[in-house]
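Heads up, one of the protein chains got dropped from this complex, but the rest are sitting where they should.
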Amino acid sequence: VTGIPDDVAARLDRLESEAALRRLAADYCQAFDDRGLDRFVALWHEDATWELLPGTVLTGHEGIRSAVEGAWGALPATRHLTTNHVVEVDGESGTGSAQVLAFIQAADGTWSQGVFTYTDVYERRNGRWAFARRGAVPHVQAPLPAGP
Amino acid sequence: VTGIPDDVAARLDRLESEAALRRLAADYCQAFDDRGLDRFVALWHEDATWELLPGTVLTGHEGIRSAVEGAWGALPATRHLTTNHVVEVDGESGTGSAQVLAFIQAADGTWSQGVFTYTDVYERRNGRWAFARRGAVPHVQAPLPAGP
Partner (left out) sequence: VTGIPDDVAARLDRLESEAALRRLAADYCQAFDDRGLDRFVALWHEDATWELLPGTVLTGHEGIRSAVEGAWGALPATRHLTTNHVVEVDGESGTGSAQVLAFIQAADGTWSQGVFTYTDVYERRNGRWAFARRGAVPHVQAPLPAGP
């Protein structure tokens, strides 16, 4: 049997796009935390915007590259955990949001944990989904007690 | 090409229903934490049951509305993070469970974190998936240290 009904193709495409965007959000965490520079930059479109924190806005691969290198220089280790990720796909673009629990080590070696809301815009270009924009807003943060 | 084989339609419907239920679980967290009253109540069917904690059972939109308003009055801020969400869809109904990590601020301003298991019953009415029942059981809870 060959040929895909149009409606089936559209529904499969939406489901596959949602899966690709879940993966994008997970890759963001893993690339950031594993310090994969090329892998991290490749998650963004060339003209993408990253608002690391409210008011701190980077644009384009060069800006994103230097910002993430700056973050890695300041923070010895990090772990980001994505939860509540929801996406809304409309053809070649989409929006999404998630809550991210981040474990962050400061330069003095102490750790904190914090919850952030990420608000995203995605675009698919040449068949590849990537961030057009991601912004983070912090909620509760607290130090982690030192181990025994 | 037109026409969808019955089996394909059923498989697409199951995948789409699972996606809708993941979204429902995420929306629950975001609506609760962002204090969107109408948005929160709309996640439940009119005759739904909410067991906030073992033994504390609310029924119907009126009961759910007053319970969530009571919770918001007692707790200055909250953040709920859904993990391990699994669903079992059977046509127009489904069941599910998840572990939720909740960050909760008490009236005195102090924060705690806790893990809960949510056990859910979902129904689809008029094409819309919503909670027929959600119950929460607490596991470990601990205070968050105050920030520096």
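Lettered A and B in written order, each chain numbered from 1.
Just so it is clear, contacts are C-beta pairs under 8 Å (C-beta built on N, C-alpha and C of every residue); 3 or more make two chains touch, one makes a residue touch a chain.
This is a predicted model, so every value here is computed, not measured.
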* Asked: Out of B:P76, B:G91 or B:P145, which touches the unshown chain?
  -> B:P145
* Asked: In the complete assembly, which of B:P5, B:G91 or B:G147 touches the absent chain?
  -> B:P5
* To do: For subunit A, enumerate the residues touching the unshown chain of the complex.
  => 1-4, 8, 12, 15-16, 19, 22-23, 25-27, 29-30, 77, 79-83, 101, 103, 105, 111, 144-148
* Structure fact -> Hidden partner sits against subunit B at residues 3-8, 11-12, 15, 18, 81, 83-86, 97, 99, 101, 112, 115, 139-145
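The working rule: only the chains that are shown with their structure count from here on.
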* Centre-of-Cα separation between subunit B and subunit A, whole angstrom -> 24
